[in-house]
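Here the structure comes first, spelled out in structure tokens, and everything after it is commentary.
Heads up, one of the protein chains got dropped from this complex, but the rest are sitting where they should.
On to subunit A.
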Amino acid sequence: MTVVAIVCFALLGAGAVLILARLALGPSLLDRVVSTDALLVTIACGIAVYCAVYRDISLEPVLLVVALLAFVGSVSVARYIGGMLVKAEETPEERS
């Protein structure tokens, strides 16, 4: 099971590094929203892998919180950008 843990954490870590690269480089805000979502999913997978490999259930509530947080974060930022769009429709000169 130790080998499984090493392989899983290596894959998750490489994926998280690549996602962080996109989060830093991302040309637009929506790229960063998408990569933040993927990063939270990666964190949730890492916590679940830890719980499964070591048979430790103390981190499972954190898993639920992370899953909720990913949804709320991406939806609120998307609504925020959409709100900027509606505001730009009303007053075009204040658009930034």
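Everything that follows uses one rule, which is that contacts are C-beta pairs under 8 Å (C-beta built on N, C-alpha and C of every residue); 3 or more make two chains touch, one makes a residue touch a chain; residues count from 1.
Here is the rule we use: contacts and distances are computed from a predicted model.
Trainee: Given that one chain of this complex has been left out, which of "Hydrogenase 4 subunit B", "Phosphoribosylformylglycinamidine synthase subunit PurQ", "Lactate utilization protein A" or "Multisubunit sodium/proton antiporter, MrpG subunit (TC 2.A.63.1)" is its protein name according to UniProt?
Mentor: "Multisubunit sodium/proton antiporter, MrpG subunit (TC 2.A.63.1)"
Trainee: What does the interface between subunit A and the hidden chain look like in terms of residue numbers?
Mentor: 1, 4, 7-9, 11-12, 14-19, 21-22, 27-28, 30-31, 33-35, 37-38, 41-42, 44-45, 48-49, 51-53, 55, 57, 60-61, 63-64, 67-68, 70-71, 74-75, 78-79, 81-82, 85-86, 88-89, 92, 95
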